[in-house]
Each structure stands twice: as C-alpha cells, then as structure tokens.
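Written below as structure tokens is the structure these notes are about.
Removed: one protein chain of the complex. Kept in place: all other protein chains.
Think of it as A, B and C in the order they're written, each chain with its own count starting at 1.
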C-alpha cells in the first residue's frame, strides 16, 4: 500500500514536504493546494502534483482554468482521495482546518506555527515517534524546537535529567521575503522567558528548559547559544558529547576553524555544495570547537536551517500516524536515504 | 573525441564549471586543483574528480595524502593530461599561470577577474563565439559584462548602433563570504565612469557604453539600471523589445508585480524552486514591467546572479577554442539542455 | 514681528523643523501636535513647545492630561494662534488638512510626501524662492528632489539647458524604523521612469530629467548616480564644476579617497563629528573624486541625508510665504548660521 498524502498549502514548507514525500517509495502526493493561480502553480505542474484549490468555492476553482492551470477541485475533493493531510497553510487557520480534516475522516499533521493545544499531540522523530503511532493527528514542532530536540534528547536519554537555558538568535526574515525588517537592529522578544524553549516539553516533558530570543538582520539560519546543566555524576566529557552527537541522526558536528566554516554564511555554502534541493540543510549544525563542558555545565552553539529541518520529520510523522514504521531510527534512515543527494557527509 | 578539461582552482566558479562540464557528453573533467587539503576536497572526491595540487611542490602534494585525500600530482601533471584548462584561480595570478599553460601547450580560458590585455581576446556566447573558434586562449568576461551582453547584443544586432549608460548596484559580498562589508552603507566606485560597462566593448566593440557602480549590503545578486539610446528610426516598441528578449537564450523576462517577484529576494527564491545546483540562475532576469521605451530612449532593470551566469559561457567557450561547435546557438542549446533541471521556464 | 509657527505632526521631520525654527530669531514655535500621549511628548515638553492634540476631539485632548502632559487644545486651537503651519503629518492626509488650514486663514507648508497638485506650488530655496514670496501655501519638495535641485540648479543656471538621467539608490528604511525590509535584497521601483527625477520640474521646469530607482538594505542615506548632458559649448570642466559646487550653499564637496570618506558610513560619521542635532547632515555630499566630465556628459555621485536635507528649506520657505526675506541666499545664510554647530565645514 502506498500512503496517499495531501499537502494543504504549497509555500515554503509545503513545497519542500511535497518534494520529500514524492522521493519516498512508500507514499505519494495525491494533490497540493494553492489559493489561486500564481507562479507557484508552475512548480506543482512541472513536478506532476495534482493541483487543487484551497477553497471549495467554484468561482475560485475556475480561476485556475482561466489562468491556464488544470485544477482538480477544492480542498474537500483533495481530502476525499487522501489518507493523510499535511497542513502547511499559514498560521492561525488551524482550528478551522482541523474541523475539515476530521470531517473528511483522514489523518492530519500540523506545523509548529500552530499551538500544541490544537491537537494535544506533538511530534519530533528522536523524541516521541512511538507516542504518535496510530494517532489521528499531531503537530510537527517548529524548526527551533526540532533543533533543540535533536541535540538535547540524546543528552537527556544518557543523563536522565537536564536543565537548559537557550538564547535563540533568530533570522528576522526568510531568504525569499523582502518585506520584513529590521535592516539594522536587534529585536529582543520581550516576553521573557520566550515560548520557544518550553515548547520542547511538548515532545519531551522531562527536559527542563527556558529560553530568551532576539531577531537579527539575517535571512539564512537561526543560531542557538545553549547552556545545559547535566546531573552530577553524568560521566560525560566534551569529547564523549561530541562523539554522541556525531552518532546522532540529522546532526552534523564539524570543526569551524579547521574547516573555515565559522559563521552561518559558510554553513549554508556547505549546504549548497551538498546539493540538496533549495540548498537545504535538514541537519542541525553544531560547531565542534564551540562545545565545552565545564564541570556539569555544557556550553554549545548550533545553527538551524529554518526552512528545512522539519521537512524529513514530516515524512517520519506520516509513517507514525499511519502505523507503517514503529522504529524511529528505521524511518529516519529510510527518509534520509531517499532525499539525500549525491554527497553524503 | 571527448574534450579533456582541467579546472585550475576549485572555488566558487571552479566547482560550478566542473559540475557543468561534467554534465556534458562531449567533454570530461580530468582533474581539479586545490591549494591544500580542506573541505572543498571532499566535494571533488564525491563527484569523482581527480584531485591535483595547485603547486608542483612535492611537500605540498604529499600534504593531501597526510590528510587522507588521494592527490594525483601537481598542476603540471594535470596540464599534461588536458586539452584545455579553465583558470578559476583567484585574481592577479593570471600572468604567472598563462606562462604555465603556454608551456604545457594546451588551450586556456581565464575569467573576468583578469584583464582583457592578458589574452588580448575575450568571450561571451552571444557576442563573439565565432571570433574565438580555434584560438589558443581567451577570457570569459565577468558576470556583469556577460549580463550586459545578453540583453544589449540582440538589441544592437537589431538596431545597428547603441549608446548605453548603466548604473550597477552590486552585491558587496558573496553568500558564503562573512568577512566583507559594508553592513549598513552604500559604497560608490569613485573611479568614474567605472570599468564595468566599457568591458562590454572587449566582446562587442561597436556598442558605446559607460557605467557608474555602487556596492550595497546584499549578497545575492547585482542589479543593473540601464538607459540605452537607440538610433532614430529603430522601429522597436516596448512590446517588441520584450518579445525579442523572450526569444533570447539565457534571458528570463517576467512580470514582477503579477508574479510577486519584485526584488532580488524573490528572483533567487524562484531560482531555488527551479532546482539547479546551488540554487543558481544562469539566466539574466529582466523585469517585464520595468522595461519602458520612451521615444528613442530605453529604460530597464536586470538582475545578475554573480556566482553563476558565466558558468554555461565557459562550457560554450571550451567548444569554441576546441573548434568543435561553430554555431553559438547550437552550443548554448547543448550546454543548457545538459545542466537544466527538471523545471524548464 | 516674530513669525508664529505651528508644527502639525511632531515625528521624524516635525521634530527637526521645530528645532530649526526655534533656533531662528525671526520666528518661534507656538505649538506642536501629537495624536496622543507618548514618548515624543517628553521631547516637546523639555524643549518648551506647547503641546496640542492632532484632533479637536475633547476626549482625545483630555487623554494627554490623564498621562501627565499639559495639552493646550486641539489642532483648531493651535491654528488660531499661528501665522503659518508646517504640515509634517504622515502622507495621504494632505487634502483633509488643507481644508482646515484654509479655514483657519493661515499660510501652510506641506512636505514632499504630498503631490504637487495638492497646492499647485512647490518650493526649494535655490530653485524658486522668489516664486513663493507671499503665496498662501506651498510644498517643500522631497529629500531626493531637494538633493537634485541643489546640484542641478546652479549647473542649469550656468548652462541654460540640462538633460539628466539619475539612478537613485535609496535607503529602504529610516534608522529608527525596525519594521521595514528588505534585509538582503535589491528592490527596483518597477514604475519606469520613476516619479523621483521628474519632480524636480515642479521647482525648475526647464530641467529635463528622468530617473530609475532601487531600494537597498541600508538605513542611513540615499545615493544618486547622475548622468547629465550639458549643452555643447558649455565651457565647463570637471574642475570648474567642482569649484561651482564648492561655492553653492548646502553642498559639501570632498575628496573621498584622500579623506577616507568613501561610503555613506563615513559621510554620516563625519556628520556626527560636526555635532548637529541627531547627527544630521543638511548639506548634500558630493564626492569630488567621483565627478567626471567626459565631453558634454557629466557623471557624479551624491549622498542625501533623507531625514534632514529639507529641514532648513522649511525655514526659508516660511520666510518666503510671509514675505519677510526676498533674497534666497540671505535667507539661507540666516537659517544656516542659526542651526550650524561649533564646527563649520
């Protein structure tokens, strides 16, 4: 059986999830939605993804044909031929869409722009794949939460407890967004602590975590500056933590100075060299020479490609909901093999 | 016969030219050079390109082996197995390298960072492919000159004369370069007129052109603001110029407002969607709604992807030097078919 | 008689005009308006400017007292005690405000954000001070138009005719604005030619001028790249043009390379050193080494401090409307002496 996947919203995240699903052997795209005819439709057409309208309104549906695009119907039509829908619509539409998905009787996955409360369930591969087996719907956590989970969960699993403070230095706009600023300022998130860190507890409640966040004038990656207190008697060293992360899926640990990759500019350049679509980096990048364990307190930096680290998580999450792969590491391996490019790190 | 191509310098331009050559059926990469072992070597290894040292010094050559990379020798060794070398070394090494290439008795191609005087010959597909058939060596002009040639040459060919002023708004650093500024300033090039525009005359001497240039705090593309005076009685209209450029190879003409592609951010996002390696855009992007012919004076804007527009030109140039394809349009078609991605505009 | 000046709108422009008016001996501030209590009110209070509400609504007026600010009434109250009002309200309120000013029977000055058609009259000191003597109301042209007038009008006055193309490289947001982007893009103004250049003709109709414009990710200054065709037989040289501008009020001509002032960053740093309020530079900055006359075609760059070049123009304009100073150079000298800091260039 091939899992039939609908993508509701074919923008920054939607186009990437569709591409990653399309690359797998056990699932296929049965359709993607757009609000109206636009350049994004060409991308769907060329990829061979059936095009649907975000709305069921017949005049909006016929607008596609008027612009020369073949449109297969409205959202309801799409939901009726799918096993699972990945909601990649802009935020704040969650509650409304949830009703539609439930009415259609199919599984559903929301993104991290929605609150945990919407579904009462959240997901990230390394933290709680097994909790999501067979559930009706869930939320793949945000890029930041996913990034924190990747490095903190293995640390927690080893140590048994963890108390974390994270300062998130966030890119203020995505590369394709020319509207948002600031051009020359640092903008602290004045809600303190910020919501970012504690969101990790939706997938791993045992990790104690808080965060502070600022936005800065860059478009390419977030950086996390992390201070984690390990329980005494943890038995770890800087070296053994490096080793742990080198063995962790979807984490890249590289020496910055030796490889001349000391900023997010060079990290993204390396990602372009790797050759994935859109120059994406699904992995979390940890600077090896920025990791330092001082007594029980661990310091490290990691960089997050905000547009793509959650993409493979959505693929794994589909398998969890459909109950087709119970072992998270097996799913991760399958997903990544299909979307990796010629050049494996 | 397959043309044997050496790449001297495997950086921003070199890695892309190697990739593009590798994609062609009539040529192959016989080796690429690096100054020493580094992350860039991995990329060559994974692509299967034989690795050579930029120098002939045996201790520098053996440093590769020490770092775990198989190195096939020094530059002289590489030149001895090649038909043509594409020089992608950093600027200012031209004169020194030229001697080596001549001594090796092979054809050579320099990049636009070198002066025309070095080779006495310059190249861009649409302007003077035929002038370069069978010559010993030439220079593929810079990204800016290439961009100007793409749109100005067909206009000149139609009109018979052309007088042009161009203001070049240049990206101050490449995406992978975290050292250069400015962060918050505009930097005029105080040599007036700048060298950029007149360089077009190295490939098309009949076009009269001057330019002014500024650098601005962005990394992704240059923009040209162009004012071109057509000869009276030219018979063109805004619409016929749009049509001319739509039929010109390696020029994309799109309506900015209708397609929501009004800045270089959205142009580069479209390029990522197209799916070429590194998110490159080999074509010059001209905003259709930014073209306006007022009497005999033509105004337009074009965006230049500084990292990649010259890449296919190098491939065509190899064919010109080797004399294997005399028709520039045939070469362009062959080159582009091989490096285009799934999604043709 | 001291001219009684009202400032309607106490923001970026309004606070500066108020400060400049306050520094003169022949005029005084009788009040400034704010829409409601906020940090900006403190500035007015400390400067001793009577505070009025932008609206005549009594509940809005009393809101000031509730926040601890003494408010002298609504806009109508302010207009009733003024001879002239300088409208520094955000754009698009022009038509509505114009009615109020006429009803109050006082003179009025709008800013360049409003269209020429609103008043049918525009102003800049060097171009048409005498045309504005005694008129009921006018519009001080925008920072860009003011900048172009400063250097083009003396050139025109000397030559008798002038045909100009200007590419405007514009700062995308003001220093205190953290909302607007782009962070990493160049945004061409796709209306071609742009409205900026031709606006010069509202103050000097004989100058033929067009322009192209782009916005770039910087906050501090605009730069103009200008190409001006002089009539044949003009008799000027690069040196004599430099000399002309050195003798022109409110134009600074400095060698960029020799003074290490090669970008707008160093120009603004020099302005801070001069010691004017807000680090303003009322003058247009022209790079001496960026001026080049090639035959009849003149090339040059100039930098515009968008927040402040129009400030002294508003002061001169008040004198024109009130008919108290018919000689523009005398007014300029008086204005500038009063607002200059300890350090005269």
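We take it that a residue touches a chain if its C-beta (ideal position, glycine included) is under 8 Å from a C-beta of that chain, and two chains touch if they have at least 3 such contacts.
On a predicted model such as this, the values are computed, not experimentally measured, just so you know.
Based on the whole complex, identify which of B:14, B:175 or B:290 touches the chain you can't see.
B:175
Among A:50, A:112, A:154 or A:182, exactly one should touch the missing chain; which is it?
Candidates A:50, A:112, A:154 or A:182; residue touching the omitted chain: A:182.
Of the residues B:187, B:267, B:291 or B:339, I need the one that contacts the missing chain.
Once the missing chain is taken into account, the touching residue is B:187.
Please identify, in ascending order, the residues of chain A that touch the omitted chain?
165, 167, 169, 171, 182, 184-188, 190, 192-193, 210, 212, 214, 216-221, 223, 225, 227, 256-257, 262-266, 287, 289-292, 294, 297, 299-301, 303
Touching the hidden chain in the full complex, which residues of chain C are there? Just list them.
15, 38-39, 42-43, 46-47, 175-178, 183-184, 219-220, 259-266, 268-270, 272-273, 275, 277-279, 342-344
Applying the definition given at the start, please give the residues of chain B touching the unseen chain.
Contacting residues on chain B, toward the hidden partner: 172-173, 175, 177-185, 187, 217-219.
Assume only the chains that are shown with their structure count from here on.
Going by C-alpha centroids, which chain is farthest from chain B? Tell me that one.
The most distant chain relative to chain B turns out to be C.
From the mean C-alpha coordinate of chain A to that of chain B, what's the distance rounded to whole Å?
Chain A and chain B have C-alpha centres separated by 35 Å.
At least two partner chains per residue is the criterion; list those residues in chain C.
Residue numbers touching two or more other chains: 182, 184-185, 187, 217-219.
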